[in-house]
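Every protein chain but one is kept in place in this view of the complex.
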Amino acid sequence: MGEAARLARAVFLPLGTTETDDRPMIFSMQLLFEAVVFGILLGCFYAAVSIGLSLAFGLLDVPHVAHPAVLVLGAYCTYLLGSYGWDPIIAGLALMPLFFLFGVAMYRFYYETFEKRGTDAGVRGLAFFFGIAFIIEVGLILAFGVDQRLVEADYIGKSFTFGEMRVPLRMLLAFGIALALAAALTLYLSKTFTGRAIKAVAQDEGALRLMGADPVRIKQWAFGIATGVTALAGALLIIIGPVEPMTDRIYIGRTFCVVVLAGLGSMTGTLAAGLILGISESIVLMHFGASWAPAVAFGLLLVVLGIRPQGLFGR
Amino acid sequence: MSETLLRVAQVSKHFGGFSALSEVSIDIAQGERFGLIGPNGSGKTTLINCISGSLRNEGGTIVFDGHDISGLPAYRRTRLGIARSFQIPRPFSSMSVLENLLVPLEYVVHRGLRLGADIRAEAMQILQSMGLADKADTASNRLTQVELRKLELARAMAARPRLLISDEAMAGLSSTEVEEVLAILRKLNDSGITIIMIEHIMKAVMGFSQRVICLDAGRIICEGTPESIVKNPEVQKAYLGA
Partner (left out) sequence: MRRGVLRFEICAAAAVVLAGIISLSGANEYFFYAGYVVLQFVVLATAWNILGGYAGYVNFGTAAFFGIGAYTGVLLFKSLDAPLLVQMAAAAAVTGMLGFGTGLLTLRLRGIFYSIATVAVIFIAETLMMNWRYVGGATGLQLLRPSPMVPFETYTRMLFFVMAVLAVTAVSIARYIEISWIGRGLRALRDTEEAAECSGVPTLRLKLLACTVSGALMGLAGAPLPMYQSFLEPASSFSLNYSVVALAAAIIGGTANWLGPVLGAILLASMQQIVTVTISSEMNVLVVGVMLVVFVVAAPDGILGLIRKLRRPRAAGRSPP
């Protein structure tokens, strides 16, 4: 059985389990290669789950710390549909319009309550999203319990063999969909009219207003897209591995690491940053074991904040 | 000729690829009334930000009263004697008008002592000279535009500056209100404070200043007395387009 599959399982262990790894450090080129390949697949997935945040926080400047909670919510909704026989990917796609509306409503509420009033908006906005994240998390615990949930499908459980390496099919699938999602969103933002309006509103809201466009409606639309995309990302999340309500906590680290490393406002950077995180996590996993994996994203985040807070491609 | 209070030498500032200031040099004498004009986006506020310390200049030096302040954070420059008002007023909105003045009084003038009653009396005096005394206990986020502008100046004054930079303090005011603010600035200058005025209202700037500089696209295009500036074709082109 390949190291890759073992790594796959180990990476998604929820925080708090006590599996300490007592293996001696095995260093071999084969293992390193496998770790890198796995890291690329993983990294693309991380980019997909972060792209919604890149839009919401990076471009629109909303302190959306509830994003990982929405991601996990998407995963659980996929699970729910899965228990009725839905294929998870179909479920994810079906959830997108629903989550889009949810996102629009959330932004509208945020705007009316905080952004418009201005004073003290920073603290209150952060506290608001923090509260929402907690409500979602505890809501999920009350609805589904604390145990891990997973979905089943034809492509889950199979692996492809490339030479000596075994790559789980679901990882390849997630990689593919993530790439497609990232590409689609980037194209949307640069080619379509609304997409470019979104980028414009991020750069200069005043100018946009003068041109007759309503920045609030545009931001609302953008936030809806960010949330809709996250629904599909949530489906990918539960396809890749089991999910529990507290999964959102580790993903705060991963998503913010990717978004900050990419540089606020850079969608293409999100992919690069995701890859960097994925490969780093994968290598650390191989050398130091699963109990150190959660620290990689957060550690990398702190390093980026300290050394180069504008990220790789930031404005 | 009075000695130079502020020497800005070859100061530049870039934002990414955009050059906001290119090798700007200005000498300002002690007690002078100095005007700074230029179309929107010409770099006036950037220059002010570099002088006051809100931004760090790249290239060139800024010397104030003999000290090289190029590397100093803004609060240190204020303590040395540079004060500024903001184009869009930024009061401490959680505080009353009087309390707004306590901040510079406690952090610039009376550091280390902080005697309660005296400081409040001093703040009241400043408010009286600005005509804001009856609003002392009003929340600063409930003032009218002209009151906000006056508060900006009062707060800058509370720091007992030697150099006061007024950034478009009169924008959007009626002509009576403009006169009010001008009178305040003249009185301050009479008491020895050097004043740099950034303004779009030409009558105000030209009437007030002894010397004027015009900026365009980050460079000084003209320098001289108000009369010569007004007639200068470069200045007219900058404002009206070629």
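As written, the chains take the letters A and B, and residue 1 is the first residue of each chain.
Going forward, a contact is a pair of C-beta atoms (placed from the backbone, for glycine too) under 8 Å apart; a residue touches a chain by one contact, two chains touch by 3 or more.
None of the values given here were measured: they were computed from a predicted structure.
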Touch criterion as defined above, residue of B:Arg90, B:Arg186, B:Lys203 or B:Lys237 at the omitted chain: B:Arg90
Touch criterion as defined above, residue of A:Gly92, A:Gly195, A:Gly234 or A:Gly253 at the omitted chain: A:Gly253
Touching the absent chain when the full complex is considered, from B:Asp27, B:Asp65, B:Glu106 or B:Glu177: B:Glu106
Positions on chain A where the hidden chain makes contact: 15-18, 20, 57, 63, 65, 113, 120, 122-124, 126-128, 130-132, 134-135, 138-139, 141-142, 249-250, 252-253, 256, 260, 291-292, 294-295, 298-299, 301-302, 305-306, 309
Missing-chain contacts mapped onto chain B: 52-54, 73-75, 78-79, 83-84, 86, 90-96, 99, 102-104, 106-108, 114, 116, 137-140, 142, 155-156, 158-159
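Basically, only the chains that are shown with their structure count from here on.
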For chain A paired with chain B, centre-to-centre distance based on mean C-alpha positions, whole Å: 47
